[in-house]
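The full complex has more chains than appear here; those shown keep their coordinates.
For clarity, chains are labelled A and B in written order, and residue numbers in each chain start from 1.
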């Protein structure tokens, strides 16, 4: 058990504060204690409470995204792989939770304690603030440290969810979970520290990524891309002459998933504001909500139109992908763009999604849910688009950020996938793939009574 | 007795069943089949990739009738199931050697 007075949770931009707190702790925890009083409320504390509330509620909304990812993916795979897809999603949440606590959070927010300055943070485990904050002084313009940890954990899990959809229907459970462990403990947090943990992309290149267009979405997309390259396509997906569609088994579930992702995204982008302690932040939060929604809807509509024009009929799965593409694209900066620009960012994302899905398939890359198109392509687009409305961003900084994160995540992931492939094997056998992962790996069916004699 | 196997378009079921009831047919079985025939399937596009659905959903009716009913049953199905468009289906007649009603143990024509 941890001593309560030990404060292990640290955070970007908090380095000075942390030094201060550590000093206090060394001095025997005799610092001013704002929160011990039982009085109704001290004005100085309200900002802290409101910031915390914003970040916790936003974290819960991102938990809806985890639910949304699971439903979307379970709706996109064929019936025979549904239970496995759900199992993978719960498994990744569990692994992300435990490893981000034990390892990842420390790497991501070294709070000034770098092994390699600005690049590799020192190892540490997340821990609690003491009860009632007794004996600890806090920064009233920030949320509670615990709220921050909870929120950041959900981001880490979201990155992992991106991967699970792309590699569905043929990967074994164990190597998948091993990769997720690596991703959430090491790959994701280290690259994220460069941008959000006061690392070199932030400090030296002025790279701007408000809520994770690159740090979360493109990063997840790169890991997914490496995965589908190493793994290969589903058996039967590509024949010499043509592409064999393997239609999504449950479009209501997929749509439910997309709706939950849409709702959760307001927390993803809104919570990234990290403050709600004054009028300006309240107005900014509203603005983030509006822009997030406009971009999402423009993405959906654009995909609808493009799908109609290119393929003669509207494809609901592409509309869902367009919606999500719009959400990804606005993530790198949902605050600065005007409403018209937000619409434009989303609409372009909707076009990009449909085009890149077709493009990837033509290259024999089998991404079951379109994760690479949605998260990588639109994440990059959105990160570039930051320069249109944010004066603090410049094209070079953005390009460096996109490139560095991409190179790091893709190459590490690629190596990891390759190692897994040649050690414990990534794929199920062709026969098991034919039967489906539910029966072959879990011995279970997701819908045992549908489409088969009731009593058999 | 004869077994009449008939493939029809799904939406014709109610009409055929009513007509057969009128003839005094007391029982039949319906099952869902995928039909492959001259009426080719349609092409669908999923996420930009075109594919042909070769099979068309049909219903298969199986009816066992006494020999003297065969003619009228076949005619009735042929008439009511017809739309004149391709894919209307087929009727096949096979010989049945025995029949038995499980509930009573009655046999052959009495079992129908």
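Convention: a contact is a pair of C-beta atoms (placed from the backbone, for glycine too) under 8 Å apart; a residue touches a chain by one contact, two chains touch by 3 or more.
Computed from a predicted structure; not experimentally measured.
Asker: Write the complex's composition as a formula over the displayed labels, counting all copies in the file.
Answerer: Only one copy per chain type is drawn, but the file holds A x3, B x3.
One rule holds for everything that comes next: only the chains that are shown with their structure count from here on.
Asker: Chain A to chain B: how many Å between their CA centres?
Answerer: Between these chains, centre-to-centre, one finds 54 Å.
Asker: Contact residues on chain A for chain B in the complex?
Answerer: Against chain B, chain A makes touches at 242-247, 310-313, 315, 317-318, 354, 357-358, 361, 370.
Asker: Give every residue of chain B touching chain A within the complex, in rising order.
Answerer: Within the complex, chain B contacts chain A at residues 44-51.
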